[in-house]
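Complex shown without one protein chain; remaining protein chains in place.
Per-chain numbering from 1; labels A, B and C assigned in written order.
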Amino acid sequence: MKLHEYQSKRLFAKYGVPIPEGEVAETPAEARAIAEKIGGRVVVKSQVLVGGRGKAGGVKLANDAAEAEQLASQILGMDIKGLPVRKVLIDPASNIKEEIYLGITNDRAAGMPVMICSAAGGVDIEEVAKTDPDKIKREHIDPVFGLRGYQIRNLASGIDLPRALWKQFGKIAAGLHQTFKNTDATLAEINPLIIDADGELLAVDGKIDMDDNALYRHPDLEAMRDPDEDEESEKEAREHDLAYIQLDGNIGCMVNGAGLAMGTMDIVNFFGGSPANFLDIGGGAGPEKVAAAMKIILSDSKVKALLINIFGGITRCDDVATGILEAMKLVDVNVPMVVRLVGTNEEEGRALLEGSDMITATSLAEAAQKAVAAAAAA
Amino acid sequence: MKLHEYQSKRLFAKYGVPIPEGEVAETPAEARAIAEKIGGRVVVKSQVLVGGRGKAGGVKLANDAAEAEQLASQILGMDIKGLPVRKVLIDPASNIKEEIYLGITNDRAAGMPVMICSAAGGVDIEEVAKTDPDKIKREHIDPVFGLRGYQIRNLASGIDLPRALWKQFGKIAAGLHQTFKNTDATLAEINPLIIDADGELLAVDGKIDMDDNALYRHPDLEAMRDPDEDEESEKEAREHDLAYIQLDGNIGCMVNGAGLAMGTMDIVNFFGGSPANFLDIGGGAGPEKVAAAMKIILSDSKVKALLINIFGGITRCDDVATGILEAMKLVDVNVPMVVRLVGTNEEEGRALLEGSDMITATSLAEAAQKAVAAAAAA
Amino acid sequence: MSILINKDTRVVVQGITGKQGLFHATQMAEYGTQVVAGVTPGKGGAWVIDGKVPVFDTVKRAVEATGANCSLIFVPARFVEDAIYEAADAGVELIVCITEGVPISDMMRAKAYLENKPVRLLGPNCPGLLTPGESKVGIIPGHIASPGRIGIVSKSGTLTYEVIHALQQAGEGQSTCVGIGGDPVAGTNFIDVLEMFEADPQTEKVVLIGEIGGNAEEQAAEYIKANMTKPVVGFIAGQTAPPGKRMGHAGAIVEGGEGTAADKIAALQAAGVKVAKHPEEIPGLLG
Partner (left out) sequence: MSILINKDTRVVVQGITGKQGLFHATQMAEYGTQVVAGVTPGKGGAWVIDGKVPVFDTVKRAVEATGANCSLIFVPARFVEDAIYEAADAGVELIVCITEGVPISDMMRAKAYLENKPVRLLGPNCPGLLTPGESKVGIIPGHIASPGRIGIVSKSGTLTYEVIHALQQAGEGQSTCVGIGGDPVAGTNFIDVLEMFEADPQTEKVVLIGEIGGNAEEQAAEYIKANMTKPVVGFIAGQTAPPGKRMGHAGAIVEGGEGTAADKIAALQAAGVKVAKHPEEIPGLLG
């Protein structure tokens, strides 16, 4: 789950990171009022959960409150990479002398978080990492011993930060780490962390991605979820604890296991078809979950054929078969269904489905080919 | 630094450990009032920082408030192993069904704390450890990962605690660990942790020893220090950051380094003398500290000779010599002084003392023998 | 021979009285695995699986009483971290964690805890392992496999079943099938298992099943190039996955251009690994 810039920055501020004193507006009038309160020049920043807002015209500088109102009216309601802009953040404009990158993410290979810092902030840090790797300084954070003072000094020293700013930088780095740790984040970054004209550090942009698996520990953060982040159907899937991602194709896929779901998409593609979605019903899915999954797939009008590929392990084929039958009572299945059941309780599952109106398959290739053919024929 | 029973129990209670609802009295009248408030039978418990209170008559059961007042008047003002009783704790009397021992201390060899539990509580646990070691269950606590739930279950299971009490026991063990950790304790114990007639767990006695080196992190706990714990002179020594312990002999010893201070006491003893104290002036002691140390030693009227043994490492012999000269201006040195200076800046030190009225020595044996002789002659 | 488990492996199941735990413990027992104990705090003293398997309150007691040397974890995600520590401290040699949805931070701590302890963790979010004809520890359906010479190591559970199934159709049995799980931080990685297969006399050829996200496949490719004498066939799932979208497994995501299937396939091919376009191609590529 991703947090908006304004949500991320407020969390950072809670842990002692200095941020601009901005506020969020949902209407141009609100934007004007905030800009008046701030006084002087302000930035109007669209709050959408996607990168490249600036290039898309979603971040603008206003010289006064009237201009802020006018820009807000432009930006609110924009569509940036498919996401509607419903909120803008009005921040006082900063005089930027230097832009620093400061972020924490998990290093899978090391099995621990890593704090990353660069004097070349404000741009795509992955680009810097490729073109100028010496400009990136890293400190791994032991998952139990935490971020230590000397590690922060290593970073400050590594990017040649003026010594007068070390103390302030130390507080910001510690605050960022506290935020990362206490929110079970997978990414927490300040980019840029600026040195302003007064020589002070200020976090003018912020980003937090959270570990969905740890959200149960953070009901307050879960409540910050932006309902626009995902498609309606993806939200419904989440409510049923299903991993579902809508794509552009026309073959609906219902699979158990993330790897097999991806593999099924891949083989559909390999045989010339186009998957309409990724859907993993997860381990041990019962009939209710299967029925919910079918309903979600079929709610996508692009779907011309349905491919159900179940290899039973923790999931039992008879449970899946029961689920299919239940769903067929609740949902009007108006597309051809290709079903493949293999593994735990496969015979029971197949027996349950016998007599229903569906195409069956034994091998994965056969199932994929039949689904591709059915979709093409529709 | 040791905490009193009532202080320890209040800290435990802060971390969720159930304790009797008692209060502390400094006069018999207060004791009566508290006993009246509690109602029924109460225990009157002397609060002194020494073991064996019970055997010394410092813990008594009162049937009513009048008896509590009378017992308090007996106990208050008692002297238990040299310590005056200035406070009594009035606790409601408990109906004890079982007595459990539960404590945490540091295991030096393992380099980590260890939680110790036994169904044979209420008595000297070290005795149980010797006579019936199987009755003692231990779980080492990783200093960074902390006490885990399964470890508490291992203990509960190990002492065959009735399963109905596991949840309550889990909270108590976790609370004890939190207390231990958050106070930087070296010992935190509940003995006994009773199962009362209602089948509830209750911490009826408690003890916390803190790590003196960590007291700077706990000004609130430092404020709980009992001024009666140490001799006046020991308190003064602590104010000057000197390690001083008064003993019964007549040869005052001023030494740098704890090991050498003990070694000096040992050799005085070996040559037939009797050390009046342990005193380590510590590493890098300057003149003020040396002067304070001399003053403290000489404030003990039993001292008949003064043995100064300095082997300079981090401590500089010239600093010590300057300190001795300063002290001789401030303190009336009316006993013979034997001085031995060896090590860092020894020549400068010896030069400074030249001409003063003192006995010098080169070897440790010589210094000890001269001090013993001087004391015997006094 | 096989790797990690065999007919002598004695398994304690943590969370045996839960629905999934009991179902799969029963399946394992039926398969022939020595399921010697279960653990559920507060339920010690019970017996499950036709009254044949004793339940204990703690893993420590279970190990003391039954000599279990392998623990299988089915407890809910929020209890996994503690369950791992408990198993490790009770002295088992192998911990297999089936549970999915464990927070990354929990696993990073657990991994740090296990470092330099004489115990191996497999998973979490993995299907466990199967040594056909000897023992299964986890949820891989036993009846789809048979003993043979192919070792399988995989990030994905159900894809593993597909591959076993395809091998069976081609008449190839398996030495041991190991699911390492698809989470970003896992106890055992490809290289650990490849090393064991390289040393295992029964294993003649190896199938490696990866997926998008991270760079474990790239690291495996380097290892294979430098150290493996046995032929390896690979498959990478997620060639059609759009970047920035998490594909079910916490680890299966293409982030900032890293972790793509194309990169992984290229790395494996550069290491001499034949990479299948879909699972059913694998038997043919094994030769």
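Criterion: a contact is a pair of C-beta atoms (placed from the backbone, for glycine too) under 8 Å apart; a residue touches a chain by one contact, two chains touch by 3 or more.
Quick caveat, the model's predicted, so the values are computed rather than measured.
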Can you list the shown chains that the omitted chain is in contact with? A, B, C
Of the listed residues B:Q168, B:N269, B:S299 or B:S356, which contacts the missing chain in the full complex? B:N269
Touch assignment to the omitted chain, from B:T186, B:S233 or B:T322, lands on B:T186
Omitted-chain contact residue, chosen from B:M112, B:L165 or B:V335: B:M112
Could you tell me which of B:G158, B:G175 or B:G312 touches the chain that is not displayed? B:G312
Using the document's contact rule, name the residues of chain A that touch the chain not shown here. 142, 145, 148-151, 153-154, 157, 163, 166
Missing-chain contacts on chain B, rising order, are 106, 108-109, 111-113, 126, 142-144, 181, 184, 186, 211-214, 216-217, 243, 245, 247, 255-263, 265-270, 275, 278, 280, 282-284, 311-314, 342-344, 363-365, 368
If the missing chain were put back, which residues of chain C would it touch? 115-116
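By our rule, only the chains that are shown with their structure count from here on.
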On a CA-centroid basis, which chain has its centre farthest from chain C's? B
Report, in whole Å, the distance between the mean C-alpha point of chain A and the mean C-alpha point of chain C. 27
So, what's the distance in Å between the C-alpha centres of chain B and chain A? 57
Two or more other chains are touched by the chain C residues 109
I need the residues of chain B touching at least two other chains; which ones are they? 145
